[in-house]
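One protein chain is absent from this view; the other protein chains keep their places.
The block that comes next holds chain A.
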Amino acid sequence: QTVTVEVLDHLEHLALVDFRDSEGIERLQKAIQFADQLHEVNTDGIEPMDSVLEDRCLYLRDDDVTEGNCTKELMKNAREKVEEYFVAPPGNIPLPKLEEQDTFLQGS
């Protein structure tokens, strides 16, 4: 079954990248088809595996401050900044809905 435009739009909002053109949507369809092969495997009674190191204890180091004070270094790579702040455009403004957008998905 094909993916609905609603889901495609939802994905674009979640991922904040766009499909750009029909090729992008095709690609997703093919990816889903490919992944569907997983359903041929019988996994009854099998636990999902998060990590190959699941039998070991995760390493926790002591709660000591050993490094830091690198504000200047880190700020060097930001394009827009003021003093020690990264400058972002205003937040809490949702992206335009599909109908209001000028994207490829509008026409599909």
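Keep this in mind: contacts are C-beta pairs under 8 Å (C-beta built on N, C-alpha and C of every residue); 3 or more make two chains touch, one makes a residue touch a chain; residues count from 1.
Criterion: contacts and distances are computed from a predicted model.
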Hidden chain of the complex, named as in its UniProt record, picked from "V-type proton ATPase subunit", "Trifunctional enzyme subunit beta, mitochondrial", "ER membrane protein complex subunit 8 isoform X3" or "GATA amidotransferase": "GATA amidotransferase"
Touch list for chain A against the chain that is not drawn: 3, 7, 10-12, 14-20, 23-24, 27-28, 30-32, 34-35, 37-41, 43, 46-53, 56, 58-61, 70, 73-74, 76-80, 86, 88-91, 93-95
